[in-house]
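Submitted below is the structure of interest, expressed as structure tokens.
For this view, one protein chain was removed and the others were kept in their places.
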Amino acid sequence: MHQTARHAAVHHAPQGFIRKYVFSVDHKVIGIQYTVLSLVAVFVGMALSWAMRIHLAWPDAHIPLLGMISPNGAPGGLMTPEYYLSLMTMHGTIMAFFVLTAAPMAGYGNFMLPIQVGAADMAFPRLNMASFWTTLVGFVLACATFVIPDGPPLSGWTAYAPLSAVGPVAGPGQGWGQNLWGLSIVCFCIASLLGALNFIVTTLDLRTKGMKLSRLPLSTWGWFIDAWVSLLAFAVLLPTCLLLILDRLGGTSFFIPGGLVINDQMQPHSGGSPLLFQHLFWFFGHPEVYIIILPAFGIVSHIMPTFIRKPLVGGWKVVTFAEIAVGTLSFVVWGHHMFVSGMSPFMAMVFSVPTLLITIPSVIAVLVWVFSLYGAHLRFDTPLLFSLGFISLFISGGIGGFFLAQPSTDSYLHATSFVVGHFHFTMGLSAIFATFAGFYYWFPKMFGRMLNEKLGKLHFWLSFVLVYCVFMTMHLTGFAGAVRRYSALVDDFMIALIPANKFMTVAALLLGATQFIFLFNVIWSRFKGPKAGDNPWGATTLEWDTASPPPFDNFGGRQLTVYHGPMEYDGEASVMQTSPQPSVAGT
Amino acid sequence: MAGKIFALVVLLITLATAYCVIAHVWWMPVDISVHGPKIDHQIEETVLVAGLLFIAGQLVLAAFAFLYGHGGNRIKQIPGGAKPLIIFAFVLVGTEVVALSSIGAKAWGAVYFEAPDPASLKIDVQAGQFAYYFRYPGPDGKFGALHPDLINEGNQNYFGIDADHDADAKDDIVTAELAIPVDKPILLSLHSKDVGHSFYVRELRVQQDFVPGLNIPIHFTATHTGRFEIVCTQLCGLGHYNMKAYLSVLSQSDFEDWLKKQAAAQ
Amino acid sequence: MKMQFRIMALTLCVLALAVVFLRFTPAGAAATGQIVGTVKLDGQAPHQKPIDMSKDPACAQVRNGSIASQESVVVGANGGLANTVVYISQGLTGNEAAIQSQAASIDQKGCQYIPHVVAMNVGQHLTVLNSDKTAHNIHPQPNPTGGNAQWNKSQLAGSGPIDVSWANEEIAIPVKCNIHPWMRAYIAVIKGPFGMSNDTGSFKLDNVPPGTYTLTAWQETYGTQTQKVTVGTGKPSTTDFTFKAK
Partner (left out) sequence: MSQSAVAVSQHEVLMEASPYGIDKKKLGMWVFIVSDACTFAAFLFAYGYMRIGAPLWGTPFGPSSVLNGMVMTAVLLTSSFTMLAAVRAAQTATKAETNKWLGLTMLLGVIFASLHLREWFKLIAEGWRLFYNPTGGAPQFGATFFSVTGLHLTHVVSGVIAIAFVARGFYRGRYDQSHVETVGLYWHFVDLVWMFVFPLMYLMNAH
């Protein structure tokens, strides 16, 4: 007998700790599990970056703790070049995949999306559980590289072949470290694909009565579009990693050309193409940065109306279509990562055009956010502060894009710290700031308690200023030709930049320290924070139309009907009226 | 209050950034190549265009945060709604995009689409973990064939040339430093013997990856004498940070003397 | 507690005695012979190219002016061939395989290995030093089938010595530094007595019990030569090797 979507997950709340909190099929628990996983991952990744920053500014510094963690990679706490690159690789991998891709999409999306569309759970709860545990396995595999004798791989998160494909001869970490890395990414791909599938079906098929597509909250739109992008992108990264693993363990030569001589040893490969790897990887890799930023778009567009007390300019349509345009274009721009890679210079020009065009929808989104502030009534709670921070950072990051989108300018700036600053602004910190905005916004819903506003604001101000100190400086040293991925600055050029690096390091360490304010705030408020009502922010979407935290079936069996879109504010009155989506009022 | 602080912070950040860029606190080293000015010009164009967008964006954001940061005022909608914004984005950004890509295409084409001067000096460049080696054809103007199986760095046979049996290879001159005559077109053929590397000379405004399995030609002409760093910008392993060589641009006569000295040392 | 301490102390004493015993019996009790000889090169040594180290200025710093050249064939006065490892390839009974007590050592100075060839016993310790102002990576590449493991490790300027040893006989393990590709050393890991020819080509094997052996000389460029040699107590038996230049 067919079951309606509502009954699908509402047999009855599971009993017992294991079913309830560990192997739970409840999208809310899974969402929190994802969020916690990313929280752990982000602190791991951050710790790695501290070690790198310290080493760059004070190459002779002994970090005893590091020596304890890896007597091999950092004998006596003095970091070896290979260990620096290992840290760099794992910093990139953990941050890009297990933090930036996981938190805003799988974390909040899992928790909020079904509630926002008025469903009782995801379309496929068991699949949902499977994707979380697969992600966890991937994360464990990634961390396992630190404990194997050879250490983590050193070929960067892009794992360019043949360095990543030829095996241990290429250097320390290129043995089992690289294998585990590949397996970890395979796991992550599978998890993301299952997740994306779940998000799409839930959004299309499990909307409650009246929740037309035009009435979806903008965060739901963000996740929905993002799900499509990841569905296609990860479906290509998966085979790429499989082929890489085949090259490493199966002796094939997909990515390894003939006649390679490493350490005076002829390699037993022939006929492969390193460029094939780059094409496959970046076909995933460029959409990946939008996979990371689209949920951020959605979250900020979702949060802002609540705190500016008016709808976004152009309603849901403009932002949403901008997001769709960005998502679509993201699949035809990958070549701009390969301008100097030996790809035909003609192709370089071909790829540069859509790359520049993609700025148009991005600019439209930014204009919408900025000009929505016009004549608004800003309520500077922490979520809005982080949203504004996101806008500022995204503008700054986007600007860097103009330089890297053109082959001629990129040929000077490619692989300089300008690029590092650029992608930290765009896919790194914009996304993180939006994630923080979402965290401060939804924490009351997730745990039923408010976060401390004073600490939250402090967290914002320090983070905002320090982020600029670190990564704007990186842009600037990039102009001077500072090459990225150097474990020590030995060139005449780089030595001149050590003072700048000292400045960045100090700022980065302070930035790291700031995050402990956040961590403390989370832990303290989780237990001691003031109780949050159902709708502490005066928001309109469905997640605020139920208890905090919501009951097992999200609405306690209530059958909701939605009468209007998420941004119905009585904009003209001097006292701002808001009406929740289920109420007939605001229509 | 918070709005005012936010506006102030954003303003300061914008000004500081603008100052650093305009005052060239950290900036490109002086260019020494014929094609370089085109790239520099393109970068300055972009700094202007993007810079204006940056300042405008940040300042408008700051202004709104400043103006509407305190309660009580009536909600106002921006006149005209989203249309003007969309039109603005398409027209302004669109024209900038077109302008940049068309001018940029010129600069790029000048570097990559111009055929190398047939009279240019051909030099063979091999990258390997973690050093560059350069090969001059010698008096006969011919490069000897490469035999990867003969590569033995311990005996300094970096290229795997067979000097005993190969007539063309006998007079090849292999060096660890790239010396070129000033004002003479140079044609490099880049190939890697192991993994991906890159050839980056900041002053030359040249950056080109080595792709294993490919021979990638690049050509340029240096206009100033001096000694400059060639560094690797493609992650190639533990020695990446220390993978470099020196480019010395010499007067024609100095270059010939240098080449003689190197030939003697083979 | 006290009991345990006693037992521990006792064991330690026994172990110490055992070590001393093992160390001195072969040399002390059973009288042993000696093999001496010279290794010569017949013909013209190949040209040893000077090495251009301009890639890393730190190398030149330490060398203060001296130009390095490759060391694949080092010929001293009257054709003496240096860096040749001489060892007993057949006839060992096993009880003479006493491990050298003090660790061998190899230094990285002026971006060259000093010495160029190291001979050491199986299980003997090797101390790797870095006297340069730059980082090196030590990358021994034993024969994959030989049972010794390949490894690759950086040693920064001013970081402590690295201590290594090999469990299987292998003559000889090439060692390279990828950061300075010209750097090349060989480590000969040998069971039993061995000698190494100096600039004049002369070598010496001590503590060889009387008996008949096959003596092998190995040189990185010219490969190996073998000779039968009979060792008695008293006056050292002499064996000379001559490699033909290619």
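As written, the chains take the letters A, B and C, and residue 1 is the first residue of each chain.
Here is the rule we go by: a contact is a pair of C-beta atoms (placed from the backbone, for glycine too) under 8 Å apart; a residue touches a chain by one contact, two chains touch by 3 or more.
Remember, it's a predicted structure, so these values are computed and weren't measured experimentally.
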{"item": "Contact list for the unshown chain, restricted to visible chains", "value": "A"}
{"item": "Omitted-chain contact residue, chosen from A:57, A:74, A:90 or A:193", "value": "A:193"}
{"item": "Residue among A:71, A:149, A:251 or A:530 that touches the chain left out of view", "value": "A:251"}
{"item": "Identified contact with the non-displayed chain, of A:47, A:136 or A:231", "value": "A:231"}
{"item": "Candidate in contact with the missing chain, chosen from A:28, A:53, A:91 or A:207", "value": "A:207"}
{"item": "Among A:259, A:272 or A:361, residue touching the chain not depicted", "value": "A:272"}
{"item": "Residues in chain A touching the chain absent from view", "value": "1-2, 4-6, 123-124, 193, 196-198, 200-202, 204-213, 231-232, 234-236, 238-240, 242-243, 246, 250-254, 268-273, 276, 279-280, 283, 559"}
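Keep this in mind: only the chains that are shown with their structure count from here on.
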{"item": "Interface with more contacting C-beta pairs, comparing A-B to B-C", "value": "A-B"}
{"item": "Maximum centroid distance from chain B, chain identifier (CA atoms)", "value": "C"}
{"item": "Chain A and chain B: spacing of chain centres that average the CA atoms, whole Å", "value": "30"}
{"item": "Euclidean distance of C-alpha centroids - chain B vs chain C, Å", "value": "46"}
{"item": "For chain C, residues that touch 2 or more chains besides their own", "value": "134-135, 137, 152, 154, 174, 176, 178"}
{"item": "Sites on chain A at which at least two other chains make contact", "value": "80-82, 171-172, 263-264, 488, 490"}
{"item": "Touch list for chain A against partner chain C, complex", "value": "60, 72, 75-76, 78, 80-82, 168, 171-172, 263-265, 488, 490"}
{"item": "Chain A partner contacts - residues on chain B that touch it in the complex", "value": "1-3, 5-6, 9-10, 13, 16-17, 20-21, 25-29, 38-39, 42-43, 46, 49-51, 53-54, 57-58, 60-61, 64-65, 68-69, 71-78, 81-82, 85-86, 88-90, 93-94, 97, 100-101, 104-105, 107-109, 111-113, 128-129, 148-149, 151-154, 160, 193-196, 198, 200, 202, 205-214, 216, 229, 231-242, 244"}
{"item": "Chain B-touching residues of chain C, taken from the complex the two chains share", "value": "49-56, 70, 72, 134-135, 137, 152, 154, 174, 176, 178-182, 184"}
